[in-house]
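A single protein chain has been omitted; all remaining protein chains appear in their positions.
Going by the order they are written in, the chains are A, B, C, D and E; count residues from 1 in each one.
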Amino acid sequence: MPSRAASEYRYEKLTWPEINDAVEQGKVCVVPCGSVEQHGPHLPLDVDIVCPQGIAFGVGRALANKILVLPPVWYGYTGHVMDFPGTINTHFETFMRQVLDITKSLAYHGFKKIVLLNGHGSNMPNLDLVARRTNLETDAECVLAAWWNFLMVDKTFMPKWRQSKFPGGCAHACELETSLYLYLDGDNVRKDQIKNGDISFNNDDSPFSWVDLYGAGPATVISWTSSYSETGVLGEPELATAEKGKQVYDEAVKQLVRFVSWWKDRPKDRRRDRHRKPPTMPIPWGQEPV
Amino acid sequence: MPSRAASEYRYEKLTWPEINDAVEQGKVCVVPCGSVEQHGPHLPLDVDIVCPQGIAFGVGRALANKILVLPPVWYGYTGHVMDFPGTINTHFETFMRQVLDITKSLAYHGFKKIVLLNGHGSNMPNLDLVARRTNLETDAECVLAAWWNFLMVDKTFMPKWRQSKFPGGCAHACELETSLYLYLDGDNVRKDQIKNGDISFNNDDSPFSWVDLYGAGPATVISWTSSYSETGVLGEPELATAEKGKQVYDEAVKQLVRFVSWWKDRPKDRRRDRHRKPPTMPIPWGQEPV
Amino acid sequence: MPSRAASEYRYEKLTWPEINDAVEQGKVCVVPCGSVEQHGPHLPLDVDIVCPQGIAFGVGRALANKILVLPPVWYGYTGHVMDFPGTINTHFETFMRQVLDITKSLAYHGFKKIVLLNGHGSNMPNLDLVARRTNLETDAECVLAAWWNFLMVDKTFMPKWRQSKFPGGCAHACELETSLYLYLDGDNVRKDQIKNGDISFNNDDSPFSWVDLYGAGPATVISWTSSYSETGVLGEPELATAEKGKQVYDEAVKQLVRFVSWWKDRPKDRRRDRHRKPPTMPIPWGQEPV
Amino acid sequence: MPSRAASEYRYEKLTWPEINDAVEQGKVCVVPCGSVEQHGPHLPLDVDIVCPQGIAFGVGRALANKILVLPPVWYGYTGHVMDFPGTINTHFETFMRQVLDITKSLAYHGFKKIVLLNGHGSNMPNLDLVARRTNLETDAECVLAAWWNFLMVDKTFMPKWRQSKFPGGCAHACELETSLYLYLDGDNVRKDQIKNGDISFNNDDSPFSWVDLYGAGPATVISWTSSYSETGVLGEPELATAEKGKQVYDEAVKQLVRFVSWWKDRPKDRRRDRHRKPPTMPIPWGQEPV
Amino acid sequence: MPSRAASEYRYEKLTWPEINDAVEQGKVCVVPCGSVEQHGPHLPLDVDIVCPQGIAFGVGRALANKILVLPPVWYGYTGHVMDFPGTINTHFETFMRQVLDITKSLAYHGFKKIVLLNGHGSNMPNLDLVARRTNLETDAECVLAAWWNFLMVDKTFMPKWRQSKFPGGCAHACELETSLYLYLDGDNVRKDQIKNGDISFNNDDSPFSWVDLYGAGPATVISWTSSYSETGVLGEPELATAEKGKQVYDEAVKQLVRFVSWWKDRPKDRRRDRHRKPPTMPIPWGQEPV
Partner (left out) sequence: MPSRAASEYRYEKLTWPEINDAVEQGKVCVVPCGSVEQHGPHLPLDVDIVCPQGIAFGVGRALANKILVLPPVWYGYTGHVMDFPGTINTHFETFMRQVLDITKSLAYHGFKKIVLLNGHGSNMPNLDLVARRTNLETDAECVLAAWWNFLMVDKTFMPKWRQSKFPGGCAHACELETSLYLYLDGDNVRKDQIKNGDISFNNDDSPFSWVDLYGAGPATVISWTSSYSETGVLGEPELATAEKGKQVYDEAVKQLVRFVSWWKDRPKDRRRDRHRKPPTMPIPWGQEPV
């Protein structure tokens, strides 16, 4: 039986000898990261995994010989949502260390390009720091990307696609997430429960404090979800359709395919030590020597 | 649309209002725990998740109104296997904290019976400690169970089933794991690569130092897998069949169904404070007051 | 001697009885956060403190009866800059815990509105998490704000002000930072050393990977500064002037004054517990009970 | 005065030059680990140290030129026993790090064979992890052994010796521990207080949930001792005698002597790196390079 | 058999019901803390335990109804001595947490007066912090005391007793420690190896940098022992005698008896909250509410 390294994009379905092959092929590793948390009365708890994993699998199908999709990091940082039943929080230090252990393991085995493909807003600062540490403490390159940001690459996409108000129509269990989930797993949407929901502080119309998936005020307090949302819906899911979900899916996959294809073989930038005399001790914090 | 709380056993497919229903129903939460790690040239990296999750789903189908199966804890403690490509390790402190955050979240929402259903040997001490801390730091009850130990409840099962030598025939990527994987996901077994493998120190025939899934010598060094295994196979997968996998699956599901049914409504045992004068300060380490 | 609580804006210059007065006055606490790190051959190592502290003091002078400016958090997260001499890094876990201890101390004493006014880009994810934890673990409200984002409130300001290219002209030791520093402490600018500097990966013209103080590509690797900068200058300081620095200062102070004035007396939003049965154990991770 | 390295088995009674001798002699280090915790009304708090240390000293007398017994690790992991006065708990992370620092110090000085000889059940998962980390993070070999497991090497010993019921007769302050303590320090046994005690959940006769020093059900909840024991006695100390304690002592010493003699000069197994291309970065988590 | 609580001073020799008695008697707990580390060619590795434990036992014999001596904390903080074989270091964070867990356990059970009786110089800052945290995080009182400092209470003792030079004659394995060890366990002193040893930097005669058990310069670098000592002896053990050891022992016991007798029933000082409005949230860091 020949190696499946070039044709299989699910990391966990390879054997260890095939991982050696995949390393040789320079495959890019994509790690879907999300959260198990409330998404209103109409969406299941797994939205933040279903979306990035669905897109990652789309890229996998398109580019099986170039990428591997890792098993998802299911449990994210979401302590501010604990007033809603079902939400499962990971302390942020634990979460960061967990993902860092994954990227370090991959880097050690020889995978030198890693994408953290995130589906949960409150993971962004955490994963930003994990990607940085991976870059400083291994010889691999790691990048954080939220799937929804790939919709901004083609400047014409969102203006055409989005019908909900800005800011506030696309935030959580919203026009965007609901559309994509309808496309990826429509049977699990409670369609009769779909109802728009306000971010109450957005209604202050303060230029300082407002939030949306595509922007935030310069001084926005991020606190308990239950203090600014009645139902856990932040946005306008009533504008969502499966067809719009397909458009989002196709666009995100297309751009991620472009990105991976470009990045895969781009040589890593080289450090230059600016010390006149080379350091006489190892760099602290487990960082890589220059 | 009626609540799916009683009919859906996949935790992540419920909505937050349905979690309130599930709590009211006293559902038992089952958390499959495993590892992404080498399992020889014939099995994929996901054996330790596929097995316990497969069994948990079997229990879910049989007992949908009594249990919820959580998304799996994919990434386990497996630093000693890092010489084999593909293995992804989580530092054990991080791993324990990660799982503890899950059990604490569940307990906070009102789930008071939690099973850690483990599929990875080296997770056992870690999860034992997590289950203990859950019991000491929350008001829920948490139990650790390795899926293979349910095969020991009926004393007649294993003697009939097992054909490989003891000790050593059932350890890793072995007669047992290969059989179950053949049954659960046979297409992903590289059947032409199945080949028995030795645990080299078992060959010392020391009464002190030997290992098997079903026992270990009283003074067995647990060190780098690559130092006692050539291929990553520890045991006799050549004796495995899908049919034997089905027997294992059926037996494990049957016993776990029995256990959950018994445990679900068993009242929690009550503590008795043995201090003559009640403590005048909170108990340290975040443990629950008596 | 009367209490200086209403007239003094420097926190550290009050006495403890005056702090009781300041709490009663509901003063907003502003904590300047920055970093000691290289800013090219023309700027000293303290740019990231001088800028936010300078602005905070401006607000202090304008609004002495409403705010207190704390001593700055000098040492930030900047491990990726260690190839440049003089940079002092704090491990990010330590940095976050350090700032969290400050906000918790303030909250304990009765200050319920806290602004983290940041001057160092790589502190953003860290401080975002600190502000969140403050909101979850105390009864105070804490907000993170980068000083340069206040220049975006008036949509007409930056288009008028900025002369450098986007992206890349305003990033680090750039048109913006150099202008403000020229205004605040011009004598310490080595004016004969001012020279523009490239972010080398910006030159790839990839729609995925680019960076500026006012935006970033959706998949931008954040790695060693010395790998994409020759001199530590990222941007176009040759376009900087003290006069432009004054404009920036005035605008930032004006907007921050507006923000503090609005936020100071805004009542905190109220949580709603969505559990049908109230939790029977404390919420984990030291978070506040609902 | 000649070196005492070969004749003294108490590590702490050597001088530093004699430690160099002991390293040269390849002595095996034995670290007795236990706990200060309740053992019913008839036994003192130090049972879990007195037993393994007593046995270790027996081995020391028999094999003074081959082993060194370290000062005991008195304070173990026993948070679940805190409802009983006198019990002293160490948080498990602290406990593991404490013992790991001992094994690492020994390994650094040149001792390459280390036995953690444990006398406290709830230390087992902790010490298992410590032994593993020692094996992964140093070049020494470390093995965990509970003293009671050496009684299982000779299959004929326990069936002859044990009179109490299985499961439950030998668990804690039981037939076994009381016998050995009577032999080692009989004066400190409150003989008039000896009284059998139940593990209340054992009385459920569940095939899933039961416990004994020599086995446990596949799904046994490990929770507060005071919730399943009235007096802190788990087992049948009324069957204990000093004579039976002597038999246990002799057998344990004999087997440990055999083990140490065999293991002392056994060469360490050699790792084989399975990466096709050697790793280009250090292995993470402080593990040893291959 | 009557309770031994009043007559036994060894904590670990009580049973749990007797601990209840001891708590009722308000017994003071003494925890000997030390280190396993080199003490030159003439003293064994256990000096830092033998000395404080010997003194504590002396107090126990004199005052059995008022104190309990805990099992010693054998393993201290001594990383700077690792160039000498046999030294066993505990990372200082681990060491502090270990001792804190002991004091917290004691406080929880009802012991409200705790003495950390230290025998190892480099434990002083660590234990100082542990004693402080115990005072802040429990309702007990904890005090750190080095045994040698009790010799300073009677101002006439040391001038009469000491023959070695100041500074430097009494530092480590010196006139003082050797005398006391000769008295407590003379057989284990290698008398033919006793030889004075220099602290080389003391020979600089700098007023800033020098060290002795009874003082230190205001700016003394504390670094690797092996960099300022040839043999590990810091001081003048040639001046030591068993008789002088007895004098030291008697004096230390006498003063400690006085201290314990005075402190045992001294009421704890009461806190006064200086906040005009009482805090509205718990005090952070696990500290006790006012």
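By definition in this document, contacts are C-beta pairs under 8 Å (C-beta built on N, C-alpha and C of every residue); 3 or more make two chains touch, one makes a residue touch a chain.
Values in this document were obtained by computation on a predicted structure and should not be read as measured data.
For the chain that is not shown, the touched chains among those present are A, C, D, E, taking the whole complex.
Check C:P52, C:P72 or C:G245 against the missing chain and you find that the one touching it is C:P72. If you put the missing chain back, the residues of chain D touching it would be 16, 20, 23-24, 101, 104-105, 107-110, 138-140, 288. Mapped onto chain A, the footprint of the missing chain covers residues 274-277, 279-281, 283-285.
Contact residues of chain E toward the unshown chain are 38, 79-80, 82-85, 89, 91-93, 115, 122, 124-126, 128-129, 131-133, 135-136, 141-146, 149-150, 152-153, 200-201, 204, 206-209, 218-224, 226-228, 230, 232, 255, 258-259, 262-263, 268-276, 283-285, 287, 290.
We adopt the following convention: only the chains that are shown with their structure count from here on.
Counting only chains that touch, the fewest steps needed to get from chain C to chain D is 2. Any chain touching chain D that also touches chain E appears here: B.
By residue number, the contact pairs of B-E overlap by more than half with those of exactly one pair in B-C, D-E or A-C, and this pair is B-C.
Taking shared numbers over all numbers used, the chain B to chain C interface scores under half, which places it in the different class. For the pair chain A and chain B, the distance between C-alpha centroids works out to 28 Å. Across the assembly, chain D contributes residues 38, 82, 84-85, 89, 91, 232, 274-276, 283-285 that each touch 2 or more other chains. You'll find the chains touch as A-B, A-C, A-D, B-C, B-D, B-E, C-E, D-E.
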